[in-house]
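Every protein chain except one is present and positioned as in the full complex.
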Amino acid sequence: MKHFLSMKDVSEYEIQQLVKRTEDMMLGRKEMVHPTTPVFVANLFFEPSTRTKMSFTIAEQRLGLKPLDFQPEVSSVQKGETVYDTAKTLEAIGASLLVIRHPEDHVVQQVASKMSIPVINAGDGTGEHPTQSLLDLVTIYQEFRRFHGLKVAIVGDVKHSRVARSNAYALSTLGAKVYFSSKPEWQDQTLDFPYLDIDEVVETCDVVMLLRIQHERHDQRQSFEQTEYLLNYGLTVEREKRMKPHAIILHPAPVNRGVEIDDCLVECERSRIFKQMTNGVYARMAVMSNLLEDWGIHNEYQASEREALQPQ
Amino acid sequence: MKHFLSMKDVSEYEIQQLVKRTEDMMLGRKEMVHPTTPVFVANLFFEPSTRTKMSFTIAEQRLGLKPLDFQPEVSSVQKGETVYDTAKTLEAIGASLLVIRHPEDHVVQQVASKMSIPVINAGDGTGEHPTQSLLDLVTIYQEFRRFHGLKVAIVGDVKHSRVARSNAYALSTLGAKVYFSSKPEWQDQTLDFPYLDIDEVVETCDVVMLLRIQHERHDQRQSFEQTEYLLNYGLTVEREKRMKPHAIILHPAPVNRGVEIDDCLVECERSRIFKQMTNGVYARMAVMSNLLEDWGIHNEYQASEREALQPQ
Partner (left out) sequence: MKHFLSMKDVSEYEIQQLVKRTEDMMLGRKEMVHPTTPVFVANLFFEPSTRTKMSFTIAEQRLGLKPLDFQPEVSSVQKGETVYDTAKTLEAIGASLLVIRHPEDHVVQQVASKMSIPVINAGDGTGEHPTQSLLDLVTIYQEFRRFHGLKVAIVGDVKHSRVARSNAYALSTLGAKVYFSSKPEWQDQTLDFPYLDIDEVVETCDVVMLLRIQHERHDQRQSFEQTEYLLNYGLTVEREKRMKPHAIILHPAPVNRGVEIDDCLVECERSRIFKQMTNGVYARMAVMSNLLEDWGIHNEYQASEREALQPQ
């Protein structure tokens, strides 16, 4: 891979390789050769983030890489050129990899096209969020060991969700059946997937992936009764009981407890919400190690091979 | 120890062991085995801090641990649940230890009770600040090599001070005689220690521990003449002259120079204010290494033992 920007760009084979590499990371089956001179990764988050940034930071250090924590003032980064100049600066002062989040769609992709180092999209506007998608895929694969034929519902504010978009692309590529479920004004007619009612979703799907209601992305803050939303469109205790025995619950977090999902379901037996976070670190390790390997910046090898090379 | 939350929880023996371990750290008599895979410590400061956070950050790195610097936006962390979700997230993505500061009393304790990793209270509201207390104890012990029978005065805004609370508990446990000195409206009637006038304090006590006036904790900012406060309740040059020959001055810092203490006394011969800061790093190393050891996460050993193990 050259960059990791969109789940539209990656083939079924590539996704499967990334899922496999993530599991290898988890099991310690692959190890990075920790570099003798520091290899820097710049985390450029032009939008507030704690979870994703922290996850990348940990993943970087687990790979023996040095995170650079760039904290832009929102005021100085309005224009596309400024993002470019910032990225180019980080490249000039020694970053080997850029992780970029930006509030505008496509900005990350534009910047990446002009860089001489690999770039990871850590979320662009309502565009894509491919590493979140990868960790969702890994969590699904852990459960079912396959994607083909699985019924996956993506539930909530589809229109404003980069997570929905990336997952819909990737899951289709992998042969899963993707459904959306959303209140009418949050449906996205540019994406060609069927919409189901939440009550149908819970009875038919293997995976119920809830989306966070992103108040910050709505031009006008829709005033809605939170309880009413939960009852009409969210995952209530009553609905959870109607889910298929093996079905699981996903949510990219942070959760609005009592809005998308009933408070007491966040850590219920079907919930994989905290598991997703754990998987996220390994998924990001897989993506970064893959990019650095493909660019010849930093190599890894099989732990088992290493052992074989030890003197006997 | 399971967590390190309150000086009320720790026995005399445990405090003595922590003081001893702090001195071992200082003298390089104990060393951590630097872990081969990174061990992460999340510093969750839900209240502004530079000094304590920096002290923990250094202590972590001296132990070979990796600090994770979490910067919450104050706006998003009003509710107890959010703190819990944040802490749980950090646990899920790989933190082995949490250091938490929070503006509300008891929140840290509530969160700790639900975690599967050790938690250190780095200050909860007007509750407690046990690592600050430990460093104060170490500084006192360095001077007097005992606690029993020592007269220690805690002077200032007792009511709003978590430092006062933690120290009063710990010093009583250790057999020291604790006095408070405070203007009437800052006295805390829930704590059963005698109040002395500042003029009596300076002539009778071995340790004069000044508290910082925490303007940010007063619901209504009491407008007071700073010089007047110093003259009536603070440590003036004149009062310092009446202190016992061996008596020392402590202050948790940052100092409001000219308010709690005369500007020119901050670095006077009796002052241990900067020494306290130096000790703070070692005290935090002691607490963290103790917790990680007790949880079996990370071990240390005697430097002397290590030498004995070297081939001869």
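As written, the chains take the letters A and B, and residue 1 is the first residue of each chain.
Quick note on the criterion: a contact is a pair of C-beta atoms (placed from the backbone, for glycine too) under 8 Å apart; a residue touches a chain by one contact, two chains touch by 3 or more.
Nothing here was measured: the structure is a model prediction, and the numbers come from that model.
**Student:** Could you tell which one of A:Leu5, A:Leu18, A:Ile58 or A:Leu90 touches the chain left off the display?
**Tutor:** A:Leu90
**Student:** Which is it among A:Pro48, A:Pro72 or A:Pro103 that touches the chain not included here?
**Tutor:** Of these options, the touching residue for the absent chain is A:Pro72.
**Student:** Extract the touching residues of subunit A with respect to the undisplayed chain.
**Tutor:** Output for subunit A: 37-38, 40, 66, 68-73, 81-82, 85-86, 88-94.
**Student:** Touching the hidden chain in the full complex, which residues of subunit B are there? Just list them.
**Tutor:** 48, 50-51, 54-55, 57-58, 61-62, 69, 253-255, 257, 263, 274-275, 277-278, 280-281
In the analysis below, only the chains that are shown with their structure count from here on.
**Student:** Would you kindly tell me how far, in whole Å, the mean C-alpha position of subunit B lies from that of subunit A?
**Tutor:** 39
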